[in-house]
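Just dropping this structure here.
Not every chain is included here, but those present sit where they belong.
Letters A, B, C and D mark the chains in the order given here, with residues in each chain numbered from 1 onward.
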Amino acid sequence: MNKSIQEFNEYRSKMNDLILSKDNLVIKRLFNLDTNTYAEGALTAKTKEMLGLVASMVLRCDDCIKYHLGKCHEQELTTEEVYEIFAVANIVGGTIVIPHTRRAAEYWEELIQA
Amino acid sequence: MNKSIQEFNEYRSKMNDLILSKDNLVIKRLFNLDTNTYAEGALTAKTKEMLGLVASMVLRCDDCIKYHLGKCHEQELTTEEVYEIFAVANIVGGTIVIPHTRRAAEYWEELIQA
Amino acid sequence: MNKSIQEFNEYRSKMNDLILSKDNLVIKRLFNLDTNTYAEGALTAKTKEMLGLVASMVLRCDDCIKYHLGKCHEQELTTEEVYEIFAVANIVGGTIVIPHTRRAAEYWEELIQA
Amino acid sequence: MNKSIQEFNEYRSKMNDLILSKDNLVIKRLFNLDTNTYAEGALTAKTKEMLGLVASMVLRCDDCIKYHLGKCHEQELTTEEVYEIFAVANIVGGTIVIPHTRRAAEYWEELIQA
């Protein structure tokens, strides 16, 4: 696997473990709920990951974008589909989203070449 | 049609006309581009309207939420689907999105009863 | 009770009931979790309501501000304490918070005169 | 003067007086500092009001937008200039700024017709 993908996943895992080790009940439940949110339902898991991606982009959170790009890749989105999500995010959120789109584009290349 | 839906649409139209009458080229092109963004493509128009809705919710823009709810209604989303979008928005964006979800829930009832 | 306080509470209740009636599990759990978050713990309920208020102010959500002001009133915060929270919110969040502070100040007067 | 302009100014004044009457030193100094920020300096007062307007628009604060539109009107900005500021705000901040631009456009008409 690509080194930057691996580093991202490892840091994420390690810190999630640290956070959960502190036994704060609200945080633990929120982490659980977060997983449930993207489960297959009336909407497909694929659609929900697209929703998670566009929400992360307009809120301009690079780590969240990477996480959902990874999930979109698992859901077998095409590059054309991913760029249509980028387009919605950039139109709704404005050019302030462009720098995040650059980093997202770079990470997507890593994912499809992994 | 429900009065609040009609008022929303009329104010929106009237002010868009006012803005466009000033002939600012950048704004005119952005308005055009906005329409193109949600056109059928690699992703369906239905999916794109869902993306527009969740983006509007996490950015907490009531008018944008109403607009995309109207479009989601035209795309024949079910109430269950709409509430799964609400769920993603509330989890990603937090409880700060709840007051906007209340107004969205009210407007959705108006749309499905119209 | 003051009419604007009553109207705020009634609309909030009515729309929460509407939302919960749709049986979206993620939203129901988030609503539950929201209540737990402000329960007495290592920090007092009073401190947590202050945290909720300042967070609502810097995120500029008028309804969330009203809700937490109501809770701060129940927790018997003094006006001087409330204004020190306003001060932190305005310094961290900037003058963009001032219009929300005006509405918060108005609502606080209604609460203490109710 | 137009009724909506007058109401905006009166509510603003009345609530500022209420806030300042509570003698919170940090808030009082911030209010003072806010006034100084837009004073003539290396940049003209006109330029600074334009900066205040565009900042208010991308942060999507309707009251702040109205306030700075009023100031821009005092500084004798033309409609064409105001719409170029609207254009920057909509491109940087995205279509999420459009509903605020509608209300800004309406208020600007009231100002120039007052």
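List of remarks:
Keep in mind that, in the parts below, contacts are C-beta pairs under 8 Å (C-beta built on N, C-alpha and C of every residue); 3 or more make two chains touch, one makes a residue touch a chain.
All values derive from a computational prediction rather than experimental measurement.
Sequence-identical chains in the complete complex of this entry number 6, based on the file rather than the 4 shown.
Heads up, the rule we're going with is that only the chains that are shown with their structure count from here on.
Rotating chain B by 120 degrees superposes its CA atoms on those of chain C, with the angle stated to the nearest 5. Interface repeat of B-D: among A-C, B-C or A-D, over half of the contact pairs recur, by residue number, only in B-C. Chain geometry summary: the mean Cα position of chain C and that of chain D are 26 Å apart. With centres set at the average Cα position, the gap from chain A to chain C is 30 Å.
With each centre defined as the average position of its C-alpha atoms, the distance from chain A to chain B rounds to 23 Å.
For chain B, residues that reach two or more other chains under the stated contact definition are 34, 55-56, 59, 64, 80, 83-84, 87, 91. The touching residues of chain D, counted against chain B in their complex, run 60, 79-80, 83-84, 86-87, 90-91, 95-96, 98-99, 101-103, 105-106, 109.
In the complex of the two chains, the chain C residues touching chain A come out as 25-26, 29-30, 33, 36-37. Within the complex formed with chain B, the chain A residues making contact are 33-34, 37-38, 41-43, 47-48, 50-52, 54-56, 58-59, 64, 78, 80-81, 83-85, 87-89, 91-93.
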